[in-house]
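With one protein chain removed, the remaining protein chains of the complex are shown where they sit.
The block that comes next holds chain A.
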Amino acid sequence: MEDILKALPADGASIMANVAPHLSRHLLFPLIQFEGDQAEEKGDAELAKKILSGKIKLLEDTNMTDYVATLYCDLHGVAEPPAEYTKKRQDVLTQLDKYEKETEQIANLLTQDEVVNGLRSDKVANLEFLKNQHGVTLEMVNALYDFGQFQFRCGQYGPAADMLYQFRVLSTDNDKVAAATWGKLASEILSTNWESAVDELKNVREGIDTRLFNNPRAQLDHRTMLIHWSLFPLFNFEGAREPILDMFFSASYINTIQTSCPWILRYLIAAVITGRTRARNSSVQQKQLKDIVRYVRQEAYEYADPITQFVNALYIAHDFDAAREALRLSEEVCRSDFFLAASTDAFVNAARHLICESYCKIFSRMNIRDLSAKLGLNPDDGEKWIVNLIRETRLDAKIDSQDGTVIMNHPPNNVYQQVIEKTKGGFFRTQVLNAAVSK
């Protein structure tokens, strides 16, 4: 695996090397694939080749023999893969048969309605029920687990997920159930079944909290893994956003990020910033942004990339030139990042909004030319952009086109208004209190 990582451009922008150890082989594959595509796009044939050979190495240990064989043919330009691949393929197939036979009975059982209806929420009772009524043994249940694992290794994620689900329903072996949950999560991610992936995430998270509560080290490791895995749904599925961000911002997970994988901050920032346009609940958004700024500041000594630098420049140093420069770099980084590539435009747009927002907060009169430059746009586009912004956000601002300036109007916060705000609920609350006391 090290070979591929070495082959990748080591320009500091890529954090592949950091991410890779925390992903499973199969989860890593799409990332490598992405890098390969990038290399091909750039026309860097040699690099692409290297990545391809890396890919083969990566998958050699799996059971996806057909695919590896094709890859091999591609790489070496031969029509027929070497004999070892066919042999391996044969092995895999026999194995597959074996497992199928082993699990045949139980699989059939679980498709029958009356059996499924007989199941209760008590696992031990279920097992007892199946044992008595249908002669299911513990070995058969465990065979489900093995078969699920095997299918996962074959790259048949859908069936693997089903198998593992069935196993989980029946098994009472906690360790194996936990492993099955992880496996199911991976399968769901790889079969892009995001909704159930998010559910599985929750399961895994609970498992970590309850099962490993007295082993902080293992907890940390598992959480690190979970954080990395959850990046897949985070950037691919709208509905995953909120729960996953909530998870990331919870104390134990933000600690994990800060201790063992500060590079995740990049994704966290991207997710928060891109999320701002969906201004459904902006107070949460504001709070998250504030938190992010704090973490970036705390981790500045340990980790920095263009995206954290952007946050740093905008919110900590208040250096708008640096922020613009950082934004330009971040755009590049995003485009070459597997997770962020899709949301690059949204990110850049949202980042511009942020620049503009804090700019407007601080300045009362701004030169459109300068502002556009700061946003990385040409003056005409800039003007249009600003007008749109003013219209969208109903900023109290006007454009003076004679001077080419934007004039902001900062209404002072009225002190009487403040007093009224503060004492607003007083009467009502006292009444409630009164009622409660007199009861």
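Operating definition for what follows: a residue touches a chain if its C-beta (ideal position, glycine included) is under 8 Å from a C-beta of that chain, and two chains touch if they have at least 3 such contacts; residues count from 1.
Following the convention adopted for this analysis, contacts and distances are computed from a predicted model.
Not shown: a single chain whose UniProt protein name, out of "Eukaryotic translation initiation factor 3 subunit C", "Vacuolar protein-sorting-associated protein 25", "Small ribosomal subunit protein mS23" or "TBC domain-containing protein kinase-like protein", is "Eukaryotic translation initiation factor 3 subunit C". Although one chain is not drawn, the whole complex shows that of A:Gln219, A:Ser358 or A:Thr393 it is A:Ser358 that touches it. Of the options A:Thr192, A:Thr210 or A:Thr259, the residue whose C-beta touches the omitted chain is A:Thr259. Across the entire complex, the residue among A:Gln298, A:Asn378 or A:Ser401 in touch with the chain not shown is A:Gln298. In the full complex, chain A touches the omitted chain through residues 259, 283, 290, 293-294, 297-298, 301-302, 315, 317-319, 321, 358, 361-367, 370, 403, 405, 408, 410, 412-413, 415-416, 418-419, 421-426, 428-430, 432-433, 435-437, 439.
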